[in-house]
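The complex appears here minus one protein chain, its other protein chains still in place.
Moving on to chain A:
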Amino acid sequence: MSLPGLSSSAVNTSQANETVDIGARAEWRIEVDLKDTVTVKVTKGIVEVFGTELAIDVEYKFTGQKIAFYSHEGGQLEYSGPLVSEYVSEETQMSAYLNFHFALCKMREQDVRGPRVLILGPKDCGKTSLAKILASYASRMDYEPMIVNLNPSDPVFSIPGTLTGTPVSDILDVEDGWGQTYTTGVAPLHPKQPTVRYYGSPDIHENLKFYKHNVSRLGVTVCSRVSEDSTMKKSGVIVDTPPLTIKDVEIIEDVISDFEINVMVVIGNERLFIDLKKKFQAKLNVVKLPKSGGCVERDDSFTRQVQQRSIREYFYGTPKTVLSPYTVYVDFDVVKVYKPFVDAGGLISSVLPIGEDGLDNEEKKPDPLLQSLEPSSSSLQHCVLAILQADKKSDEDIILRSSVLGFGVVTDVDDTKSKLRILIPVPGRLPDRAMLLGSFRYTE
């Protein structure tokens, strides 16, 4: 099967295998280009990727990733395929992260309500890696924590623009970043079941009000899932965030109350740690962890490519799990598309602290969060649409509460015939649901 951008997996057997020895508490850090695939096989010892232990003598394939293979007591692996960079480092922070994990476990064992961890720190300091490591370690000890992603730029179990909550019910799939969801069907490892909300932009400050709305709704869903399940209640919640600074303290406060946070961990920024500790230590545990030397700055183009890849994989799957999407043609008048409301001076007022946007606003009735949108080629061509759970005839407040059923991409708009061509993941009709437009586009 040949699909755009997907290389079949039978390529690299001809290449010679290189052997890498990883000393105790060291890690092998590699970077694989988005167009290359590298095959790695552990031959000795316990080697883990973001906390997930790899099987012995099983080939793992990696594409477009920057990852580290850590061994606590030493190990050996073999690899073949082109690497942008590779080196073994003994300067890892994994012992600190392990200790943090064990401290969380102690909390889990001491209370029926386990730790609710908020991970904070600047861009590219390893927040997501830490979230993944904590989730994997918890899973290795039979806990089932909920992993929450509040960074719309860096999707977890979904496409960019989303905020998600996902119970980590089993081993993560190291090859696919986080792994597959139940929506993909047969997958080589146990899939996970996320709840998905669509914010629609990679930048939380673009529409802070709508972002906070979504964070808070996700909090409601996540907390009720956790409270109904004693294992998950004990295992707790791990919340990953976009890069927030002390200026975003209001968002941080919201997240703390939305997710009932009781542990705040700040990575690699002493100043932020001190500021937050001063502010929050009275009501929760504020701890700091060192930043891993393996963190690499991701430039915007890499981030965009990863985002595009995750949209493509949503529809077409991965080489391991190939999916076949479906195209529907619909009239303009059968779709109901909304977009987040941004008022005229939106960008300016949203960066002002609350209460400083002038008295005028208080007299006006509050701005709506959504606005309706007329389909046209200029508004919808190549756009990603979130198909919501809410019926298209629902009231706006129901639509606002609604999480995501799935995603579509408008592949063509015919203004003269008033018709849309939409790529959807599931064969059948386009569901009669409301749709939400964000800023993401996708072209095949």
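Keep this in mind: a contact is a pair of C-beta atoms (placed from the backbone, for glycine too) under 8 Å apart; a residue touches a chain by one contact, two chains touch by 3 or more; residues count from 1.
Definition applied: contacts and distances are computed from a predicted model.
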item: Among "Actin-like protein 6B", "CID domain-containing protein", "DNA methyltransferase 1-associated protein 1" or "quinol--cytochrome-c reductase", UniProt-listed name of the chain not shown; value: "CID domain-containing protein"
item: Residue among A:L34, A:L83 or A:L98 touching the omitted chain; value: A:L98
item: Candidates A:V249, A:I274, A:V287 or A:L373 - the one touching the absent chain; value: A:V287
item: Contacting the left-out chain in the complete assembly, out of A:S89, A:T245, A:T303 or A:Q389; value: A:Q389
item: Residues belonging to chain A that touch the chain removed from view; value: 1, 24, 44-46, 52-58, 71-76, 95-96, 98-100, 102-107, 109, 115, 137, 140-141, 144, 167, 169-171, 181-191, 193-196, 221, 224-225, 228-229, 263, 285, 287, 289-290, 314-315, 317, 321-326, 389, 402-406, 425-428, 431
